[in-house]
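Working notes for the structure below.
For this depiction, one protein chain was excluded, whereas all remaining protein chains were kept in their positions.
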Amino acid sequence: MVIMPLSDHYTYWITILLMVAGLYVVIARSNLIKKLVGLAIFQTSVYLLYIAPGKLIGGTAPIASAQFSVYSNPLPHVLILTAIVVGIATLALGLALVVRIKESFNSIEEDEVLVAVHGDAMSEDGDA
Amino acid sequence: MMALLVLSVVVQRNLFVVVVLSGIYSFLMATVLVALDAVDVAMTEAAVGAGISTVLLLSAIHLAGAEESRPLRYRLPALLVSIGVAAALVYGSLGLPRFSDPAAPIHTHVVPRYIQDGPRETGVPNMVTFVLASYRGYDTFGETTVVFTAGIGVIALLRGRRKKKQSEANAEIRHDA
Amino acid sequence: MRDFFVLRVVAKMLIPFMLIFALYVQFHGDFGPGGGFQAGVIVAAAVIFYALIFGLPAARLLVPDALVESMMALGVLIYGGTGIAGMLLGGNFLDYFVLSANPVTGQHVGIFLVEAGVLVTVSGVMLKIFYVFAGRAKLPPG
Partner (left out) sequence: MSAEHLPVLLVVVPLLAAPLIVLFRSGRAGWLLAVLASMVSLACAIGLFVQVRGGTVISYAIGNWAPPWGIEYRVDVLNAFVLILVSGVATIVSVYARTSVISEVPSDRHYLFYAMFLLCLSGLLGMTVTDDVFNIFVFLEISSLSGYVLIALGRERRALHAAFQYLILGTIGATFYIIGVGFLYLVTGTLNIVDMAGRIQAVADHRPVLAALAFMTVGLSLKAALFPLHAWLPSAYSTAPGAVAAFMAGTATKVSLYVFIRLLFGVFGARLVLQDLPLLEALSLLSIAAMLVASLVAVMEKDLKRLLAYSSVAQIGYITLGVSLANQDGLTAAVVHLFNHGIAKAALFMLVGGAALRLGGCRLEVLAGMGQRMPLSAFCIVIAGLSLIGVPGTAGFITKWHLVLAAAEAGQWLTIVAIGASSLLAAAYVWRFVEAAYFTAPRHHGVQEVSVGMLAPAVIMTVACVYFGLDTSFTLGAAREAAELLLGAVK
């Protein structure tokens, strides 16, 4: 669906919509897991910004072979492979933190955790 | 369709549903990536986005609870930030090369050498593989280190240190210390 | 879950195939899509599959935590070691040309070694993360 060049910049705009929706979830929602899902969507959408322009219509996947002479651009693929790995690494760490926050604060809603954090700051004896 | 999915992620409050939706989102993304000739990326996105992330998110939900207790609120500042970001992106994208323009800089600079000489210089036909492991092998070294960092980070955060009542699990964790 | 005899048999049959598929993805990466990262994920998935069917303790007995943790570190060391080897043989860091008398063979060796490094670290980390999360979740023990 994305490959149809309805307009010259159609693919960019789809990418932008997805990115911004992800970003909105990160900022607006208070549930910590939901924030991480939003973050993942935000990151995933950036992949399209790189990959879509690398496509050449009539080209093929960048694996050299005698039958083809036009290939889509391999460099964005390499960069995005790295970005995917970084994304999952961030997600794993984020979830580990959420689990610890749940165990320590018994909540994963940002506002409730914040109240507890301020409570700790006031009483100056945050438990470990 | 992807946009619809993302919108339902925004609205949906049951985290379990959100996770499943984001898994489907990744899967759709992988399909799009195949259409864009990025087969290696598609394979990884399917394995990571639809596979590992989903498993991780589900186990985290299992540990931390599945229902978002806050009702949906439309927060003006967040909306404004998002709109601002979107505006900047659209503004920037207007000056970008057309879709599938063979004369775009990314197709005329740096990459031609990979495509023309790479298979001969490295003896490997998959361009993604040799750019990844050789020309830009140092990025991949960094990437491996990122994975390693995340691994020991998760250990440092989640090993041991549980409440006493779970001593059975504790004993289990001891033998890796 | 112990009692699902069929599951256990199917699992025993499937897991070797998963590992072979992982090796295929690893080595076929030169010609088709795939490589160390994807193969690493599949190896980890095979063990996770085992853990789901036979229980976490059984999986931990088969692939102990200490081994997994060492794998995480070892992969990075293999990758970095390949880089250092390039330096010792008179090239730059991660210079594969010097790894063999023939530069193209050198590239082959280099790419093979670093992909192996990626495989080891990625499978180790994925598995470890699963162990740690599942250990906390008190997955039904076997």
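A, B and C are the chain letters, set down in written order, and residue numbers restart from 1 in every chain.
Simple rule for what comes next: a residue touches a chain if its C-beta (ideal position, glycine included) is under 8 Å from a C-beta of that chain, and two chains touch if they have at least 3 such contacts.
What you are looking at is a predicted structure, and each value in this text was computed from that prediction instead of being measured.
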item	value
Neighbouring displayed chains - absent chain, whole complex	A, B, C
Hidden-chain contact residue, picked from the options C:Gly32, C:Pro57 or C:Gly91	C:Gly91
Absent-chain interface as seen on chain C, which is shown	69-70, 72-74, 76-77, 80, 83-84, 86-88, 91-97
Positions on chain A contacted by the hidden chain, ascending	19, 23, 26, 32, 35, 39, 42-43, 46, 49-50, 53, 76, 79, 82-83, 86, 89-90, 93-94, 97-98, 100-101, 104-105, 113-114, 116-117, 120-121, 124, 126-128
Chain not shown, touching residues in chain B	88-89, 91-97, 104-111, 113-114, 134-139, 142-143, 145-146, 148-150, 152-153, 155-157, 159-161, 177
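The criterion applied here is as follows: only the chains that are shown with their structure count from here on.
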item	value
A-C or B-C - the one linked by more C-beta pairs in contact	B-C
Whole-Å gap separating chain B and chain C, where each centre is the average of the chain's CA atoms	20
Shared interface positions of chain B, touching two or more other chains	39-40, 44, 48, 52, 56, 59-60, 63, 125-126, 128, 132, 140, 143, 147, 150, 154, 158
Set of chain A residues in contact with two or more other chains	61, 63, 81, 85, 92, 95-96, 99
Footprint of chain A on chain C - complex, ascending	31-33, 37, 129, 132-133, 136
List of chain B residues in touch with chain A within their complex	1-3, 6-7, 9-10, 15, 18-19, 22, 25-26, 29, 32-33, 35-41, 44-45, 48-49, 52-53, 56-57, 59-61, 63-65, 68-70, 73-75, 77-79, 81-83, 85-86, 89-90, 93-94, 96-100, 102, 104, 106-107, 110-111, 114-115, 118-119, 125-128, 131-132, 136, 139-140, 142-143, 146-147, 149-150, 153-154, 157-158
In the complex with chain B, residue positions of chain A that touch it	1-3, 5, 8-14, 16-25, 27-34, 36-38, 40-41, 44, 47-48, 51-57, 59-65, 71-82, 84-93, 95-100, 102, 108-109, 111
